[in-house]
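Quick one: structure below, then a few questions.
A single protein chain has been omitted from the complex, and every remaining protein chain is retained in its original position.
As written, the chain order gives the labels A, B and C, with residue 1 at the start of each chain.
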Amino acid sequence: MIFFSDAVIAIMLTLLAVELPVPEVHDPMDLLEGLAAHGSQYIAFLISFFVIAATWTAHHMLFVHVSRTDPPLITLNLLALFGYVLIPWASKTLGEVPNGAGVVVYAAAMTYVGGSMLLVLRHVVRSGLLDPTAPLGVIMGIRAWSAMTTIMFALSVPAGFVFGRWTL
Amino acid sequence: MIFFSDAVIAIMLTLLAVELPVPEVHDPMDLLEGLAAHGSQYIAFLISFFVIAATWTAHHMLFVHVSRTDPPLITLNLLALFGYVLIPWASKTLGEVPNGAGVVVYAAAMTYVGGSMLLVLRHVVRSGLLDPTAPLGVIMGIRAWSAMTTIMFALSVPAGFVFGRWTL
Amino acid sequence: MIFFSDAVIAIMLTLLAVELPVPEVHDPMDLLEGLAAHGSQYIAFLISFFVIAATWTAHHMLFVHVSRTDPPLITLNLLALFGYVLIPWASKTLGEVPNGAGVVVYAAAMTYVGGSMLLVLRHVVRSGLLDPTAPLGVIMGIRAWSAMTTIMFALSVPAGFVFGRWTL
Partner (left out) sequence: MIFFSDAVIAIMLTLLAVELPVPEVHDPMDLLEGLAAHGSQYIAFLISFFVIAATWTAHHMLFVHVSRTDPPLITLNLLALFGYVLIPWASKTLGEVPNGAGVVVYAAAMTYVGGSMLLVLRHVVRSGLLDPTAPLGVIMGIRAWSAMTTIMFALSVPAGFVFGRWTL
């Protein structure tokens, strides 16, 4: 299950970068301006890459201490993967749909991914799937990181609505 | 073989989501209408993702109990993978070809995938490749799930013909 | 090395199917005609998928008996992978470039892949990287299969030239 999820996330992160727009530049001295014209998409890619890479790394550290799986864990994991595979589409929507609607779609997808990872973490802890020797500090660090990024993206959903209405 | 198949299906599921259409929205308040305009494609993606993810998870549970492989199993597995790699193309056809012809192509591909997984299961059971301690309930649950989804998609093939003719 | 190569070939085979053209059909009853209009591309995909899948499966059977790797084997493997990653591009060229030039590109790429696999096989046998208990029949079967497909594609290169000139 870890292997299958790893493959899905590796593909997703690679496709995310393939979708980036090519800058239109005629003189190398104008390169920074050409890149700045697509700045919001490059920054969104940067955020997506490092937030997802960090979240996934954290969950790898968690799964080292998971001694067995059960059917609800498999279901929760599939629900999380469903969110992950939507990220390239959500990023494309962010880049192509202005007026805050793209922000809403992107932030909703990232919130879904973060929330589903919190559910995986909660299930693993509550159902006793964790190795008794798992370091509590690491588990709590992972939970804090996942909760923080999820809340941040959840707050971006209404922000997208407000920002979109305000600029119309 | 399991690893190679895992990689193929992980890539296929991720590409499936990359092909999704970006909604055209000008005001965040119209987002639901914008998404509803491509509703049939989003629902088809939802069905594809969860049916294939569940089928594949089921076969993972089966392969835990497969103690050895033989040449016919490798051949059947390649025939199944041939169907899996066609799913993104079949989904694109479903989205772009109206009047039921897209439904016929998509349902035929999903029927092929389901049917080939049933052949894999039948071969594994009949040729004694299963571990004698494999739980019979799990095997029968996998067969019931595979048979049910295969029959459902097989029935959608003639339904696509009828629906297509009727709307012309 | 086997894992990395597996991943490259799994991705390549999946991308091959994603590039397939969507048939243009208005009535489900015309589906076969719609598919036949792109028939040569569907048949090329069918050939590519099964030839590559069979060749790769054969080499998996070989590598089970390879007890160690050496630098030339790694180099030969990278040269083979270079050919494999070109297959989706060669298939697109086959579909888009008429008059035999597409056939020449596609057949040359498949000849390269087949030839590089024969070099891998020759090096493995000659440099004593094989387990002494490796079954000779399997090794010779793999060599016969690789040689046959390589020769078949090699002969298609001049055939493409002749066919292209003849139809002009």
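Just so it is clear, a residue touches a chain if its C-beta (ideal position, glycine included) is under 8 Å from a C-beta of that chain, and two chains touch if they have at least 3 such contacts.
None of these values were measured; they are calculated from a predicted model.
Q: Report, in label order, the displayed chains that the undisplayed chain touches.
A: A, C
Q: Could you tell me which of A:Ala36, A:Ala53, A:Met140 or A:Val162 touches the chain that is not displayed?
A: A:Ala53
Q: Of the residues listed, C:Ala44, C:Leu76 or C:Val105, which one is in contact with the missing chain?
A: Going through C:Ala44, C:Leu76 or C:Val105 one by one, C:Val105 is the residue touching the chain not shown.
Q: Looking at the whole complex, which of C:Ala7, C:Val25 or C:Ile52 touches the chain that is not displayed?
A: C:Ala7
Q: Could you please point out the subunit A residues that touch the chain left off the display?
A: On the side of subunit A, residues 3, 6-7, 9-11, 13-18, 20, 22-31, 34, 49-50, 53-54, 56-57, 60 touch the unshown chain.
Q: Please output the residues of subunit C touching the missing chain, sorted low to high.
A: Residues of subunit C in touch with the missing chain: 1, 3-4, 7-8, 11-12, 15, 19, 74, 78, 81-82, 85-86, 88-89, 92-93, 96-97, 99-101, 104-105, 160-161, 164-165, 168.
We adopt the following convention: only the chains that are shown with their structure count from here on.
Q: Taking chains as nodes and touches as edges, what kind of graph is this: line, ring, star, complete or other?
A: line
Q: Which chain, with its centre taken as the mean C-alpha position, is closest to the global C-alpha centre?
A: Chain nearest the overall C-alpha centroid, as shown: B.
Q: Taking each chain's centre as the mean position of its Cα atoms, how many Å separate subunit A from subunit C?
A: 36
Q: Between subunit B and subunit C, what's the gap in Å when you average each chain's C-alpha atoms?
A: 25
Q: Of all the residues in subunit C, which ones touch at least 2 other chains?
A: In subunit C, the residues touching two or more other chains are 7, 11.
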